[in-house]
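As you look at this complex, bear in mind that one protein chain is not there, while each of the others sits in place.
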């Protein structure tokens, strides 16, 4: 694997190997160990969009593999001075960085940097535009697999919330399908549903209501509601959103008894999810976070091997 | 010791043990050594209020014990996105962090996070509201003890400046009393004196003037004058403040010949303290800073032991 820009087109074998590697790394993921396969390498975190958890997760993953980490956030970077992103990449390569973790509001940026990268360098998207967030997709799959096993063809999965603007939903759906999922349900207010023509969503079942989506399902993947959606007039009020699309314990009771609930964080408690669900026995939200470090370690290690 | 949120209520033995441990760590505190008892642990610095020296001191303390350090400052944290502080804590725990250093403008935040913390996690306050700054209190005690010995009952200590708004003063007074201090003098313009009813200050002697407070004392603890106090109308001018409450060499001559002068920094030279005092032979201000690293190492090591 040379770069990780999207889960779209990744084979079932490649996906399975990454998940196996991440699962095996879990004991090492939460504590720095003596095993340091990336010792001597430099990982550059290029975050052109604010992020706490994803940046911290990649930083810890890199450090726990023994790499050095350079972090750039948009406000402190010389892109202010008008340098091109490609020149920033090439400069960091010239200083010895070889693994680039890139988050950007524009979808095309990680792919553009991957094209510009030198032979020994790799780019991993840490979220770009509304298109792709591959490591989030992987950690979600790992979490589902740990609870539901490897056969995704028998599962029913509901994705709920602002699907239209969500890179998490897109990466999740690509991976779910590769792993064999057939029963995929989308639930969102009409303004937050994706265009019906977008290929990523072809064949998914658009539910009439949250209740319909939840009925008998094995996995609920909640999405964050960005507050900008209200300013844009796509959502009328947080109260109304919760009433119609928020995951309450009552609603969750419509799903299978052993349903699991995922959320990519940060959560808007009381908007898209009730406290009792977020902190309840079916929530696997903090497991997702732990898996995130293991997944990023597996990805960085795979890219470093080339 | 599970958390360190305040020095209020800490026993004389517990306080003494921390100071002994910190004193013993001093040779290791200014240079990373091979001894790394926190290797494998991750310390998260959560600074929701700007800080240079305290943040750097905790970072160096953690690194010199062999820990990994994650730093979050308010402006770059996802609290902007509306996540609760408790969720931030739990996410970092899920990534393997177990020691949380928290600075916040609201007094209740470190205690709230300590309540939310998982079994293996510890919270240490790095300054909260105007209530508590326990590691500053400890480093001040260590500095006094190094110069004046362990019997605080024979000492006279003057605390001078904006006592009303000072978490440093409150933590200092709690520790001074635990260590046996009887002669405590407070000197401040009336608007910067604390409420007489506040229990922390009960029994302290409010001096009529700075001269009266300094007369024959062994230790002078100067406080920083925040410039906001002028905007709030609590201080009329910096010149007047220095004239009435600034520590000049002439005034310091009223204290005992071997008096020591402390200041938590950053200093407003020419406002609360004259250059000749700040840089003079009785100043132990830079010793406080060195002791700060040792104290924070002792605290982190004690919390890691649980």
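Order of writing sets the labels: A and B. Residues in every chain begin at 1.
What we mean here is this: a contact is a pair of C-beta atoms (placed from the backbone, for glycine too) under 8 Å apart; a residue touches a chain by one contact, two chains touch by 3 or more.
What you see is a predicted model; the values in this text were computed from it and never measured.
Touching the chain that is not shown, out of A:70, A:238 or A:254: A:70 (per the contact rule at the top). The omitted chain makes contact with just one of the residues B:2, B:154 or B:227: B:227. Counting over the whole complex, chain B has residues 29-33, 50-53, 56-57, 59-60, 63-64, 73, 227, 265-269, 286-287, 289-290, 292-293 touching the chain that is not drawn. On the side of chain A, the interface with the absent chain consists of residues 39-42, 68, 70, 72, 76-78, 80-84, 87-88, 90-96, using the contact rule stated above.
In this text, only the chains that are shown with their structure count from here on.
A rotation of 120° superposes the C-alpha trace of chain A on that of chain B, rounded to the nearest 5.
Between chain A and chain B, the centres computed from C-alpha atoms are 41 Å apart.
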